[in-house]
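A single protein chain has been omitted; all remaining protein chains appear in their positions.
Naming follows writing order (A and B), and every chain is counted from residue 1.
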Amino acid sequence: MQIDCPFCGKRDQSEFTYSGDATKKRPDHNDQDPQAWFDYVYQRDNPKGAHQEYWHHTSGCRQFLVVERNTMTHKISSVQAVGDLNKGSAE
Amino acid sequence: MSGYRLTSDTGATPVSFKFNGKTYQGVQGDTLASALLANGVTLVGRSFKYHRPRGIFSAGSEEPNAAVNVVRGDELEPNTLATTLEIYNGLEAKSQNCWPSVDFDVNAINSLLSPIFVAGFYYKTFMGTSNKHWMFFEKHIRKAAGMGEASVTADSSRYEKQNVFCDVLIVGAGPAGISAALTQAATGARVVLADENAQMGGALIGSTQEIAGQDGDGWVREQLEKLKTFDNVKLLPRTTVYGYYDNNTFGAVERVSDHLTTSEAKGKIRQRHLVLKSKKVILATGALERPILFGDNDRPGVMLASAVGKYVKRYGVVPGREIVMFTNNDSIYQEIAELGARNVPIKAVVDLRDTLSDYAAAVKEKYNLRIYHNAAVVRAVGGKALKSVILNNGETLTCDVLGVSGGWTPTIHLQSQQGDKPVYDETICSFLPGMGHQDYVSIGACKGSFDLSACLSEGGLAEVRVEDEPSLNILPVFDIETTKGKKFVDLQHDVKTSDIKLAKQEGFLSVEHLKRYTTLGMANDQGKTANVNALVVMSKERQLPITEVGTTRFRPPYAPVSIGALSGGEYGEHFRPTRRTPMHEWHLDHGAEMINAGAWVRPRVYKKAGETVTDAYIREAAAVRESVGMVDVTSLGKIEVIGPDAPEFLNRVYTNAWLKLPVGKARYGVMLREDGHVFDDGTTWRLEENRFLMTTTTANAANVLTHLEFLLDVIWPELKVKVVSVTEQWAGLAIAGPNSRAVLAKALHDVDMSNEAFPFMAVQDAKLGDIPVKVARLSFSGELAYEVWCPSHYGYAMWDQLYQAGQDFNITPYGTEALGTLRIEKGHISGPELDGRTTVDDLDLGWAWGKKDFVGKPLAGRDGMVDEDRLKLVGLVSKEEKAIRPGSQIVLSNAETTLGVSQGHVTSTTYSPALGKYIALALVKNGRNKIGETVYATYPLKNESQAVEIVKPHFFDPDGSRMHV
Partner (left out) sequence: MSRYSIFNLVGNALSGHKNWKEAWRSPEPKPSYDIVIVGGGGHGLATAYYLAKEHGLTNIAVIEKGWIGGGNMGRNTTIVRSNYMLPENTHFYEWGMKLWETMSQDLNYNVMFSQRGVINLAHTPGQMDAFARRGNAMRLAGVDAELLDRDEIARRCPGLDMSPNARFPIVGGMCQPRGGTARHDAVAWGYARGADLRGVDIIENCEVTGFKIDGGKVVGVETSRGDILAKKVGVAVAGHTSQVMQMAGIERLPIESHLLQAFVSEPVKPLIDTVVTFGAGHLYISQSNKGGLVFGGDMDGYNSFAQRGNIPVIEDVASCAMTMFPNLGKIRLLRHWGGIMDMSMDGTPIISKTPVENLFLNGGWCYGGFKATPASGWCFAHTIATGEPHELNAGFTLDRFEKGYTIDEKGVGPVPRLH
């Protein structure tokens, strides 16, 4: 696989580290509800097909990217910086 | 069989080689197979199961039979195909899977037992009454199986890896691939053309077929010359593109020097692993001929019709004196024409069909062929060489070569590896590539375009004029009914049509079950010439159309590739980078015994003459408590945390409070994972208002950095904080012991080392000569101690100057062992206690549990995390004055020391010179409530155990008075 890092360009997957499901939203830092934390830390949709996930450009810019990748075909349909994603959801 | 070499090639360079100990002559450009055929050698190996004599079946990487062992010095290269092995002067090869010789093989007796050795027989027997029986049989079965013998000596060859990027990758340099390369090259694209053979040109090599007014061979040479003139074209002969991976990434192995003599190859890379990444991909992988099944179709001398043609065209070698051809299609007539053009006679053609196409009729006419129509070969006769074939009309034809063509199977391995389902095509009676989900196109024979004009036009050279050629005209008959002889579908694995029938009878219906039960298609050739015929047999048995029988998925590699090449040479000393501190040489010069700590290499002990490791660490640790010692701590992880929100960030990351740490002070911190378990610990120093230097354990340095980056990048982007690893930028040492202050006071300037000016946990800048250093008054050893850090390039000088300054105090360098002793005496935790399963409370760090919210807090309160039966950190003291072994288990009674219920385990152990006792740290179930109790540290692996007393983990100077002086 290759991932088109928005900061560095297209790079081999070996430069990146997979960092899990990007649809999981961490509860508010001061949230005390263990159920919410349990869901965040342990529970996964684990979809067969489109998956939004974090990849860390470990041997590159060290940014976290949000990659949309198909878990059946490994085809990547989009890559964006986490920052851009946050901006998008804020709008 | 009595093959011979056509005499026209007089200019060829002779090459001398050895096969099974006998010396033969071949010529430059020969494969071992062509050279053996030219020398009249028919018997090359023995089959896997029945040890039947086998010869040369094909002329390429699809070869099921002719695998040999290549000997270079004391290194062996087993299972090498004679059909692809290029000969060189001094080549030595031998037959495999036979004893004492290929001519007389004792295990051929297996053939007599073949009625028992049917598909799946071993699942039904060799069981006995206990597992020991199978272990007995297995030993013998393993010896009988296994094909070639491998070396035990290390491979002395060199390998390397290369990344290759291009616009267009073309796999296969036959007419289609070469045409495509020319077309693409003209557009200026970066083109890579790879082919597994030494010579590019595919079916056109040696061809007399007329193309654009010249013979095929001449034409293809001209095109290759043309390609060489393009700067944007890279030709990769002898390169097997073995696998198709995601995003148009391909794995390939280039055989750089396998074809060279041992002296020529010396110092050269043997094979190169290529990782090819291409925007566009053109697969022109061709097609493989497949045989027709009949009785004893494995006899040496029975070969693919196209192979007969290739030996003649490419190598000028005729495999036999009396050649009969057997076919169900027209492609064979083109081969016959090629042979005819070189005056190689064909004794007869056995054709399953009743009529001839115009093309075939013309060939018949021109070469005066004797053709049997509506005829079939039912059996081959011969042992180690073919003697004759018997036809379905009862007639016997003497011959030494039978060329067989059952049609062509497109080579769609790469396409299929991606998961694209092959599609069965009735007109060619084989499979075509399915819908691709990656960006590639298939052209030429691999997509079923078997005629040359189609290959050229699909490659973009539609205008090139080609002489008439035959269509396939295949009659779908692949399996000849016969009552005598074994019909082998998979030659290498000795899988017969009867095995397939038996598998069906026993309910192994799915193609995958068939493959696994019979081992069909699982040999080194992966059933390249067998799979389609197997499906034909199965479809007949199940009375289902072939499309409903299913296919198995092709798996990489297309053809076997060496493990050495795949490693790219990154093994042995190149396996992983070695991280050395700037003081490395000093340590070596001073007797250090080094030890790996992750990727780092650190001094374990500095041995003096006659000392054991134990002697050395006891001396070193005692020296620290008595006077002063120094230890290299460069390998600790170091992260700068910068920005106005850095205190807030640290406050969220660590369990304890960080908001009020003053500038110039350090603090110990504990951080958790989100699941509430302890992740790492270390000190973090506030260097400036908005600038902190965090230290981590050596082992977790990278993980902690990633953890922090994730939190900042993903969770709290609003925090104005940046983190960066500075592990490589700083060299560090700890100087510990009652005289540490005196040493530093002597060596450093621009700093007041007094207790008042430089209190515990303070961090200050200083100068060591010209070297700028940071000094932090921290103690892992429990002594008055300091860490001194400087830019890495001064590391050696810093160490050496402080060592010199410490001479008056008999300063003692110490290693990781003494470091361990000192921290165990103090009950400080390290790697063995930070095992990823412990909580803050487990490790007796409850004092660091902040009231505020921090990462991991919510889940740290779950029932299981606060269960009173959890393992808790305690100290152990030997009651028997002997060493407590690390890794011991804790049990409650002496009766349980060999079999019992574990109450925990010993994590870290040492002899304590300060206490004169053997002590340990341990994690013990509900341990904090067992202080004072006697339990047993047991080590069943060595049948040892001893009574130990559970004590608090802080053995030495529990109130910490020594480090505060």
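We take it that contacts are C-beta pairs under 8 Å (C-beta built on N, C-alpha and C of every residue); 3 or more make two chains touch, one makes a residue touch a chain.
Predicted model, so just to flag it, every value in this text is computed and none were measured.
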Across B:I109, B:A150, B:L544 or B:A895, the one contacting the chain not displayed is B:A150
Of A:V41, A:C61 or A:V79, the residue that touches the missing chain is A:V41
The one residue from B:G40, B:G218, B:G434 or B:P560 touching the chain left out of view is B:P560
The listed residue (B:K234, B:R342 or B:H513) that touches the chain absent from the view is B:H513
From B:F19, B:F230, B:Y245 or B:Y794, the answer for touching the chain not displayed is B:Y245
Against the hidden chain, subunit B presents residues 48, 75-79, 115-116, 118, 121-131, 134-135, 138, 141-143, 145-155, 157, 159, 161, 243, 245-246, 249, 251, 273, 275, 417-419, 498, 502, 505-510, 512-513, 516-517, 519, 522, 524, 526, 555-557, 560-564, 566-568, 570-576, 578, 595-597, 673-677, 679, 831-832, 835-837, 859, 862-867, 885-889, 891, 896, 898-902, 905-906, 938-942
Those residues of subunit A that touch the unshown chain are 1, 12-14, 17-18, 20-21, 34-35, 38-39, 41-48, 51, 53, 69, 71-74
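Rule of thumb we're sticking to: only the chains that are shown with their structure count from here on.
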Between the Cα centroids of subunit A and subunit B the separation in whole angstrom comes to 28
Subunit A contacts subunit B in the complex at 1-2, 12, 17, 19, 26-27, 29-34, 36-38, 40-42, 54, 56, 58, 62-64, 73-76, 82-83, 86
In their shared complex, subunit A is touched by residues of subunit B numbered 163, 245-247, 249, 277, 419, 437, 652, 674-675, 706, 709-710, 713-717, 853, 858-859, 861-862
